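Of the protein chains in this complex, all but one are displayed in their positions.
Chain naming follows the written order as A, B and C, and within any one chain the residues start at number 1.
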Amino acid sequence: MMLGLHLNPYKNCDFFEFFSVLSTRVLGLITGQIGLADLVSDEIQLLVLLGLCFSSAFLGVFLVLKRMTMMANAICHTILLGIVLAVLVLSPFFNFQASSNSILSMKILLMSSLCTALLTTFLMEFFKQTVKVQEDASIGIVFTFLFAVGVVLVTLFTKNIHIGTEAIMGNIDALDVDDLQIVLFVSLMNFSFFTVFYKRFTSVTFDPLFSSSIGISVSFYNYMIMVLTSATCIAAFRAVGVLLVLMFFVAPPLMSRMLTNNLRSIICLSFILPAIGSFITISLSRHFLTVYQVPISTSGLLVTVFFVMYLLLLLLSPKNGLFTNFLAKSLPIKVID
Amino acid sequence: MVFLGMNMFQIVKNLLLSVLIFITLGCSRESRADRERSESSTKKITVLSTIAMIDDIVARIGKDRINSNCLISGEIDPHSYELVKGDDEKISSADVVFFNGLNLEHGASLCYKLQKHKRSIALGDYIYEKYPDYILKTDNSLDPHIWMDISLWVNIIDPITQQLSQIDPEGSAFYQTNAAELKKTMLVAHDRVFNHLQAVSESKRYLVTSHDAFGYFTRSYLATEEERLKGTWKKRFAAPEGLAPDGQLSVKDIQNIIDHLLKYNISVVFAESNVSQDSLKKIVSSSKEKKHNVNFSSKVLYGDAMGSYNDPVNSYLEMIEKNASSLINEWQK
Amino acid sequence: MSFDLISFFTDPVLRAPTLGSIFMCISSSLVGVLVFLRKRSLLGEALSHTSYPGVALAVSTFAAFFSPSSDGFVFAILFFAFLSSVLGLLCIDFLKKRFRVYDDAALTFVLSSFFGIGVLLASRLQTTHAVWYKQVQTFLYGQAATMRDVHIFIYLALFIFILLAVLILYKNIQMLIFDQNYMRSLGVQVRYTEMLFVFLTCLAVVVGIRSVGVVMMAGMLIAPALTARCIAKSLKQMFLFAALFGGVSGFLGNYLSVSVPELFPGTRFVLPTGPMILIIASVLCFAFLIFSPPNGLLWKKLSRKKIKSKILLDETLKFIYSRPGKLASIFQIKEELSISFLRAYFILWILFTKRFLMLKNGSCCLTKRGSKKAIDIFKCHRLWGLYLIDFENDCRYSSLYDLTPELLKDLQEFEHVKYNHGEK
Partner (left out) sequence: MAKVMAQLETPALSVHHLSVYYDDTPVLWDINFEVPVGNIVGIIGPNGAGKSTLIKSILQMTDCLSGKISFLGTTLKRKRKKIAYVPQRSTVDWDFPISVLEVVLMGLYPQKNFFSWIGDQDKKKAYQVLESVGMRSFADRQISQLSGGQQQRVFLARALLQDADIYFMDEPFAGVDIATEHSLMLTIKGLKEKKKTLFIVHHDLNTVRSYFDWVVLLNKGLIGCGPIEEVFTEENITRAYGKEGKTLFDVNKLFK
């Protein structure tokens, strides 16, 4: 009298079997046999990661080019505290028990993370523009101060719950179907914002003086990027944790910079490369589980896979990879430019 | 119209190529059948319990009719346990999940999965409804360590047997007999431990550990009768860290513990198997300076974890007795 | 149990955290000055995160030899964390030099990838050595309250080492910060000083993590240096002030985190020491940034407002004076000066009270006093323009309104003699 529960089809497959099972599942999904409801945890993780790759493809490229990655890092730290405070402070008012922990209602999370992101950006701009402090000093001082205030408030409110490592490292294995909602929403938001404002963003990033001379206000677009970063951080908060989402922002653009120079293909590559990375990660972590019975943190594995991919690209990239240069020098072959 | 750096024809070509690869992979023979065989899929019902203490009780009731497995094993701290890669299958493949409740497992992901499971029973909350005044409250949150008091922990047997017999009606008689027998042994063990600990002189029975796990233990075994009635037994137990270990500590907590030690001139402090001993080390070194020699106990107590790496405990009752014995020979020294 | 000041240094419970964090803060602010002046202040943040895999590695290798919370274990963790943050720093520099990656992208990349690898190793640890894993967690978030005497000696040694390094190599450091090519021209090895700089930063960051936590450590590198920057005139002063502010915030952090909860004896009101130290340091920094007399934000904004309003007054008078019949309506004034109505009213109101203007059939007209003042203003502005152009390298006066009458007089003769064409 087995209850009608479905075993996870990926239960015992290793690296390559994972792909075969995945392809049958995808076929089933396309032909409609498998509904969206009974997606299995591995597939949900895959979809969430793909969503993240998609939304951070646009965002990452412009963050790196506008040299605002450190601001994104600051946003991530303060958002972490915004979330924890929202849960601890606001939960009694909205009479939903923090510990009962129905999915932390996304409204509160989004709202609180947006306020913290705007506050942080405003303070950083204030210190940089009006108080004329060096840029990285102003970033550093603002976000560490807010983080310290957050930690004090957290310990004030509850002696028992410490800042779970889960908030920092995220827990990709605990994802659920309705996590897909937030990721889908954020990817659509990112996609629409960047396709509409693509021209504005390129001109503001490339030549801020020229843009302000033709009437585009540069600081408006800075704030917009910061808002989009905070929204993406929320989407990534449950899956990869607020700190490792930085990897999504930084690694793909750096990887694709090694391969091409055209801005549009950099954006496409910054989606394709991490997507490949995510596929490899999910199957690798499944592989470790089945073959070595060792459960490892998939988000940590994801970052390591990105790191290794970037190292490979550093060595082999056609433009000026270490290995290709070595080849070009020693062997008399012409490296295609 | 050049779009995204490649013209449309190229894009369509690449997409077709990748879909083809997917499909060919799909039809390959299922080669993991041999791994499947390793898992016998007989008609046994699978029961999952979050902490080892529940798992031990469930195994004693179901014996070989069920295969019970445990989520948090070894020395991992249940308070902040977060789901790892394989746990998702364990939970979804279990027919019934028993967890302690009372906000013990407050890791966000674990809590959420437990809620969503179709048949998950919070044993602590069950006891809370039946005997509300038994459950302790420390600074407006419930103390989840109810397994430290055998007389309380015995009440979880009824809900377990009830659930098992619901799922597996034929075996319900078998479960009832095992349950009754287990209750008897637990109550006998409870009295034995009680008498042993009461034998120690009252002035010695003060317990200081690193985190607030031994509230129930003190109330039932260390406190005298009228202390239990009047509720003044709390003075017999103190711990620097709150309910969840390694919260942000402040100097004030350490100061309070040292005053407590001086007040009741407690000379021995008990470390726990799976909690960091920094705070206790600090307390010991500072109180030594204040000319009140306090030292660590030779044996380690088992608060949240049943048994440790090099000294495994294979049953719940044995864990309580081990704690009691290490307390007794420390105090009688 | 009241705490008086001295007991902070004698009481066994309070002594270790207070002294420990004071030494740690002073050494981190000294290094902070170096990092701040080289415009790499976020290095602290990156290094504290890149040390995480080192910590996880140390646990997995040394778990067999040491018990979870023995002192030897703390040294092992520190050493491995130091190694991994040095590796991180070298990666950052390599990426920047060889592949011309933007420096903050390289910083973030190395930061999150090392942290990710650390997470991977730590999750492996979670199953096998759970207790050590918990020890690593507390290491990350910092636990100032449970510091013992052995930590005082660690921080004292660190403090002395950094102090000696700064004192002995003061000139090298000055050259390294100011101008590296000049240093190369003198034949002094830049690489060694650079290596020393790397060594000192990593040491201060890694050792500081234990007491204040990862993120707070990054702040401790920046806050004291930034505060010192506002009031220090020379590098020496900067080091002194930074050390002073570091020490003060270290002590105050401890003091407040103990005495404030005393005010609410009943509740379990708890202030963690680590974050308190950083909050004090940052508040000090904000205060100095805004209120420090010569170039604080407040003073600058005040002086700018003062000049702006004075100039507006002068412009209105000059404009009315140049109008036919010395007469102008409020709209013309608003149009001419492109300011809002409110401002225009405000200016006119002031001029009326000073009896420079009077109402004449609906528009304002210059009084006798007003027109004399206007002429005077014309002369003043012209001479100030002259002063700016011809006395370019004499920067005694920065604003028109502190021109002394006698300077005006000799400026006038200068103009008369040089250009013998006096305007009206």
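Assorted remarks:
Everything below uses one rule, namely that contacts are C-beta pairs under 8 Å (C-beta built on N, C-alpha and C of every residue); 3 or more make two chains touch, one makes a residue touch a chain.
Every value quoted in this text rests on a predicted model; they were computed, and no experiment measured them.
Although one chain is omitted from the display, it touches the following shown chains in the full assembly: A, C. Only one of C:Tyr321, C:Phe346, C:Trp384 or C:Phe414 touches the chain withheld from this view, namely C:Trp384.
In the full complex, the hidden chain is touched by subunit A at residues 65, 196-197, 199-200, 202-203, 205-210, 212-216, 257, 260-263, 266. Contact between subunit C and the unshown chain involves residues 100, 295, 300, 303-304, 307-308, 311-312, 315, 318, 336-338, 381, 384-386, 388-390, 392, 398-400.
FYI, only the chains that are shown with their structure count from here on.
Taken as a graph of touching chains, this assembly is complete, with every chain in contact with every other. Nearest to the global CA centroid, when each chain is reduced to the mean of its CA atoms, is chain A.
Spacing of subunit A relative to subunit B, judged by their CA centroids, is 34 angstrom. Of all residues in subunit A, those touching 2 or more other chains are 151, 155, 159, 162, 165, 295-297, listed in ascending order.
In subunit C, the positions touching at least two other chains are 123, 127, 137, 141, 268, 270-272, 274. By the touch criterion stated above, subunit B contacts subunit C in their complex at residues 74-77, 84, 139, 245-246, 248-255, 258-259, 273-279, 281-282, 285-287, 289-290, 305. Against subunit A, the residues of subunit C that register as touching in their complex are 36, 39-42, 44-45, 49, 98-99, 101-102, 104-105, 107-109, 111-113, 115-124, 127, 137, 141, 213, 215-216, 218-219, 221-223, 225-226, 268-272, 274-276, 278-279, 282, 285, 289-290, 297. Those residues of subunit B that touch subunit A in the shared complex are 4-6, 22-23, 25-26, 28, 30-32, 35-36, 43, 80, 82-89, 92-93, 95, 103, 106-113, 115-116, 118, 139, 141, 167, 242-244, 246-248.
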